[in-house]
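As structure tokens, the structure follows; a few thoughts come after it.
As you look at this complex, bear in mind that one protein chain is not there, while each of the others sits in place.
Read from first to last, the chains carry the letters A, B and C; within each, the first residue is number 1.
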Amino acid sequence: SPIGLNMVSAQSNNLIVFVPKVSGNAFFESANDGAQKIAEESGFEVRYDGNPEASVANQVTIINNAIQQGADAISVSAVDATGLDDVLRSAMEQGITVTTWDSDVSSDARQVMVAQGTPEQLGQMLVEMGVESLIDRGKDPENDEITYAWHYSQATVADQNSWQQFGEEFIKENYPNWVNVAPENYYSNQNAEQAIQVGEAILAAHSDIDLIICNDSTALPGQLQAMQNSGLGKDDVTVTGFASPNSIRDYLEQDVLYRWGLWDVQVQGALAVWISDYLAQGNEFNVGDTVEVPGIGEVELLNNSVLDPNAEDVEDKGVIVLPERVIFDADNVDEYDF
Amino acid sequence: MSTTSLVECREICKSFSGVEVLKGVNLSLDKGDVLAIIGGNGAGKSTLMKIIMGMYSKDKGELIIEGNTVDVMNPSKALKNGIYLVPQEPLLFPNMTVEENIFIGLPGNKGENLQFLKNTLDFLDWDIDLDRQAMTLSIAEQQLVEILKGLVRKSKVLILDEPTSSLTYNEVSSLFKLINKLREDGIGIVYITHRLTEVFEIANKIVILRDGRVTLEGSVSEFTEADLIKGLLPENVEISKYSASYDQNFEDSEVVFEVKNISGNGFKDISFNIRSGEILGLAGVVGAGRTEVAESIFGRDKIKEGNVLLQNIDITGKSTSEVIDLGLNYVPEDRFRNGIFKIRSIGENITASSLEAMKGIFVDRDVENNNYKYFKEKFNIVSRDIDQEIGNLSGGNQQKIVISKTVASMPRVLILDEPTRGVDAGAREDVYKIITQLKDTGVGILVISSDMEEIVQLSDRVITMYRGRINSEFVGRNVTIDNLTPAIFGIPKIEVSNEKNN
Amino acid sequence: MKRIIKSKEIGALLIIIILFGLVGTYNSSFLTINNIFQTINGSVVYAVVAIGMSFVLFLGEIDVSVGATLGLAATLTGLMVVEGVNYYLIFITVLALGIVIGIINGLGVTYLKIPSIIMTLGTNGIIRGMIYVVTGGRWVEGLDVEFKALSQVRIGNTITYIYIFVLVLALITYLLTKYTLFGKSFKAVGDNEEGAKLIGLPVKKTKMVAFIASGVGSSIGGILYASRVGFITPTAGSGYEMTAIAACVIGGISLAGGVGSVWGGVIGAVLMTSISRILVFVGLPSTYDSTITGLMLIVIVVTTAIVNKRSAERIRLQRLASRIE
């Protein structure tokens, strides 16, 4: 059906509570921008509610409040892989639609997960961005002994760690000649100043390091600042990772890195709330079904096992994977503003 | 000399949270005056001085400094006007050295100031290490430093609020010498004290405050000691004289307390014993080590040698709570620091030392109420009810409650350290009455005091300490000020003559 | 000379030297000029916060709103830089913010007699909330490269100009607190408030100024943060209050008031920020970061306490012994 018609019929007035892991983080705020925009166009309400401190207990509180407030759907990026299961199950029992985005809970504690990609895809993407940059720099990743390290937020964060794991596996398989100089990884606790400190220390302690991968939106700019502070550029050490284009653009312009990536988080936010509203209206949506999302396109519900091989596959619960992830570099960065 | 007074107070009133402390006080200080102010605890002496110094604001009345009315006084204004108050409780900066304490805020050339200080110290013949941290000073030394602070400021008006309460005889007499010199230089001095003898020694004018009002004023020469006492006391109160019963024989009484050759920090080779119903006085000048002896016995410090027996049980080295349990208790000399729980109720204060003696795990409110009623009546405590905060009581009543606290633990032996320090004349009599009552119930009592009159009035027998050792003992009729005074200063004038003991 | 050896901050300086020495023997690349100065330069934000806060600590008070103040200051700085506001104007505006926050804290503590930990706990929450009100929860990004570069200009490979600026600030503070009466009055009031009143020190003014100094310190810290980090999250500066307090304490400033000097805060800041760096050099996982911080804090405080207690006891015993004939 024509998109315009679809939008009118979808006027639902549903209240969707959209929960980030933590408030005040550019990534989640951008997701909210996307969510709000699609909500306005489609005629449902999105209430964004996050706690400045990322903790399970805080998220449980927010979800409980959402339930009591009479929300029609809750869409959450979970701080913890299992800690929200019970509160979300009880929300579903009360007839509330539950979806997750960005970071999942147990597959039976929600209906749909809107994923930025599988951990495998993302881990691989991180490594591949590094490989491309190394090549640009004149290295030969296939044969050179590349020394590298990971630098991100914490050991306790589920998604970043799973990307690191798959990335590490990918390296072992494809680049056995690479050497991880810090198998325990470096963490900077989402503290921007600490990210710079740790970043500087990595560069000083491993003066011959080739590649630093930062799968966290605070660690990447911190590491890049550390590069600058140490007088290094993109042809000295390769740094890459995930962060929003706006936070890295300057470093690109100053030749501190070649490329970094992310997915279009605005699309992810929009998709998460739109699907939530769609389900809350009572629409059936089973594995294998597709639906046309205004402004985004057709998406398909996949089996849970796409994300987590151990998850159970059931008919009415599944995963939507974002159609694409973006690698930002000098050629395309000006097309994005978030 | 000009006719304007240095300081004049007219109808000064001041209340603290609704309680009127000063009810229209007049006072004037001229050049060359030494004005003594006496009055019971809580009469408002210190409050009045703090108003002059600008540390408190007055509610009503007029403050005139050298003929100029000052509406709002504050300490820096007072200092500019040449007024300085040596406070009753030393207010030094514990983390600064003595020198920094003396000079902080003092204008002028540092070298000259230091020279002036050294001259003053020479004149006074006081021995103080200027580099010591104030934290390590004893109360007496702190008081000396406070006085020095006042002297180097070369004030026109010097207020001394009980400066001698813990000074030695020598220190006091050199201070008096200096005061006389300052008086000749035309400085006005206010001198607050509880010791009547000092009034006659140093002051030319006197003001007595009672209950926030002036009850007597004039030239010192116009009055006798008896007049002053009358001015101090509320109408129709009789002072009963206490004196130990000279002929009481304790030989048959049980020895309840025995100290055998103990040595520790600040004392050496101390021996004495106390019998049931006996009051033993421990006399000495401040710094003789008496408090250290008492505190060590009470489990607060190490006893390095010797033994302490309480009713034949060895309590050497036992903890305070065990010692209390076994029947010894102690009334400390520093009431504010060691005696009272200022923001808690009278009831809680009284039972503080006997909690362990209550059965079970709960506080027994009945015991508490009974204790309160008993001691209120017996010790003549003036209070509203059991829940009144002790901090709101007068000093004398606080001291009675501290004693009640120790008595409530039913001690067989009680040590009282400076039991009437900073307590006014009326309450002092009550405290003496309490002590004799206890004696009559058979408690063995050790009274530590720097006040010789007190020692003489109360004690059946007295030992004196000088520089950490016992240097003499007096019994019965030999307990006189004349005998004690040389002993406490370490002058072996009189041989221990003691016909009864042998 | 004796004074210097006795001074409290020397202990922390010694610890730094020993610690750096140990790390250097383990991994010699730690002891390069570049790395040492990077470590020092990296402590600049904590240093300036600690300098401001030390005034409050001298008084025996505390200010736990510095982290939030720093965050708000950094946020405003960032917003204005993005808007292209003149740098001097930014500096003045943000300084004014610090002063206003200091005045509010100071009024609460001085005139309303609210205990400082409670007052600043309250304002901490309010200020942190304000950051969300101002930004709507968004990061402030896209600060001029030029502005960011300001904090990185170094003399050769050594110290940054902003660190020198902070050192000058510390020096001025030190001289003021050491040689002027008003400066001395901070520690004096912390040592004995009544005593300070007696000798005519302006107690209330001192308290007000201390909280203002703390506000100013953290607002300058906010500006430096914005320049150093280049993007400002709404949680910027959170937890900085505790780290700054720890830095001051490690540097020999007592929370009871009256003790220490601003240098202690500066030195403590270097020590605190060097921990996460040291872990990288010795190859320990950064999970041990806070374990080590905690242990170090406790060990230092406990050692100092034992040493102080011993020496106080020794003095007491000497005094008592000297009395006995």
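A few remarks follow.
The criterion applied here is as follows: a contact is a pair of C-beta atoms (placed from the backbone, for glycine too) under 8 Å apart; a residue touches a chain by one contact, two chains touch by 3 or more.
In this section, contacts and distances are computed from a predicted model.
Name of the non-displayed chain as stated in its UniProt record, restricted to "Hydrogenase maturation factor", "Pimeloyl-CoA dehydrogenase large subunit", "Autoinducer 2 import system permease protein LsrD" or "Phosphoribosylformylglycinamidine synthase subunit PurQ": "Autoinducer 2 import system permease protein LsrD".
Contacts of the undisplayed chain with visible chains (whole complex): A, B, C. Of the candidate positions C:Asn35, C:Thr110, C:Asn124 or C:Ser219, contact with the hidden chain is made by C:Asn124. Among C:Leu13, C:Leu169 or C:Val249, only C:Val249 touches the chain that is left out of the view. Where subunit A meets the chain that is not shown, the touching residues are 23-24, 47-53, 55-58, 60-62, 64-65, 68-70, 80-86, 154-158, 160-162. Within the entire complex, the positions of subunit B that touch the omitted partner chain are 17-18, 298, 300, 319-321, 323-325, 330, 332, 337-344, 348, 351-353, 355-356, 358, 361-363, 387, 405, 409. In the full complex, subunit C touches the omitted chain through residues 62, 64, 108, 112-115, 117-119, 121-126, 128-130, 132-133, 137, 234, 242, 245-246, 249, 254-256, 285, 287-295, 297-298, 301-302, 305-306, 309.
FYI, only the chains that are shown with their structure count from here on.
In this assembly, the chain whose C-alpha centre lies farthest from subunit B is A. Think of the whole protein's Cα atoms as having one middle point; the chain whose own Cα middle lies nearest to it is C.
Note: centroid distance subunit A to subunit C, computed from Cα atoms, is 36 Å.
Listed in rising order, the residues of subunit C touching subunit B in the complex are 181, 184, 187-188, 191-192, 194-202, 258-259, 312, 315-317, 319-321, 323-325.
The residues of subunit A lying in touch with subunit C in their complex are 22-26, 29, 50, 52, 155, 182, 184-194, 196-198, 200-202, 204-205, 207, 218, 221-222, 225, 228-230, 244, 246-247, 249-250, 253-254.
By the touch criterion stated above, subunit C contacts subunit A in their complex at residues 27, 29-30, 32, 34-35, 38, 41-42, 45, 128, 131-132, 135-139, 141-142, 145, 148, 152, 225, 228-231, 233-236, 238-239, 273, 276-278, 280-281, 283-287, 289.
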